[in-house]
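Then we have chain A:
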Amino acid sequence: MSIIVQLMLLFLIVCAIAVCVTRDLLTSVVIYMAYSMIMSIVWITMQSPDLAITEAAVGAGITSLLLFLALKKIHAIDARNEVRRKHAEKQRGGEQHGEEE
Partner candidate 1 sequence: MHFVQNFPFFCILLTLICAVVTSVLKGRPARWLTMSLITVVTAMTVCVLGYTLATGDSYVYMMGHFPAPWGNEIRIGVIEALMMTVFCFVTLFSFIGGMVPSIREIEKTKYNIYCILVDLVFLALQALVYTNDIFTAYVFIEINTLAAAGLVMMRQKGRNLVAGVRYMIMNLVGSSLFLLGISILYTITGHLLMANIHEGVAALAESGEYQIPLTIVVALVTVGLSLKSALYPFEKWLPGAYSNATPTVAAMLSSLVSKGYIFLLIKFYVRVIGFDIICSLGVLDVLFVFGVLGMIMGSVSAVRAKTTRLMIAYSSVAQIGYIFTALGLRSEIGIVCALWHSAAHAATKSMLFVSCAEMDDACGGTHLRKHLRGAFYHSPLLALAFSLGALNLTGVPLLSVFMTKITLTQAAIEVGGRHMGIVLGAVAISTLLNAVYFLGTAMTLFIPTKEGDEVLPPTVRKNPFTTVGLVGLMALNLAMGLFSQPFLSALAEGLTRFA
Partner candidate 2 sequence: MAKKNKKSRWIDRMNGWLSDEQGALEREMEAAQEQAAAPDIEKLSPAELRWAQEEQEEEKRIEAAMHTWTEKKALPFARALYNLLCVGICVTMIALLLYTVTTLPAFGDPNHPINNEVSARYIEKGLQETGAVNIVTGMILDYRAFDTLGESSVLFTAAMVVLFLLRKDKDSARYSQLAQTMDQNPHSDTYYEPKNDIILQKTATILVPIVLLLGVYVVLNGHLSPGGGFSGGAIMGAGLILYVTAFGFDKMRRFFTYKTYQRVVLVALLTYAISKCYSFYTGANHIESIIPLGTPGAILSSGLILVLNICVGFIVACTMYCFYAVFRKGEL
């Protein structure tokens, strides 16, 4: 039994270091989701089922969902800026043509 708990704790530490190291935000959010899923299983082995349900529903569920939503919002804003930047280039391109002619 304690082997499984040791493995899970090792996995938690590896997840924590992985979040520290990864460049891409999306992978760090997914790693965090796995982290809190394994944490709720550790609570079960700690004989405290209350915490397991709360950590699973609140930690893995809502927190990860909000992290995904924040990322989605940021990518949406990036998309909007791309449109605006292309629009600005097109205008600047138009003016150069105007000046050249």
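Here is how the candidates were picked: all candidates are chains of the complex that A comes from, given by their letters.
Here is the rule we go by: a residue touches a chain if its C-beta (ideal position, glycine included) is under 8 Å from a C-beta of that chain, and two chains touch if they have at least 3 such contacts; residues count from 1.
A quick note: this is a predicted structure, and the numbers were derived from the prediction, not measured.
Listed candidates 1 or 2 all sit in this complex, but the one touching chain A is 2. Against candidate 2, in their complex, chain A makes its touches with residues 48-50, 52-54, 56-58, 61-62, 65-66, 69-70, 72-73, 76-77, 79-83, 85.
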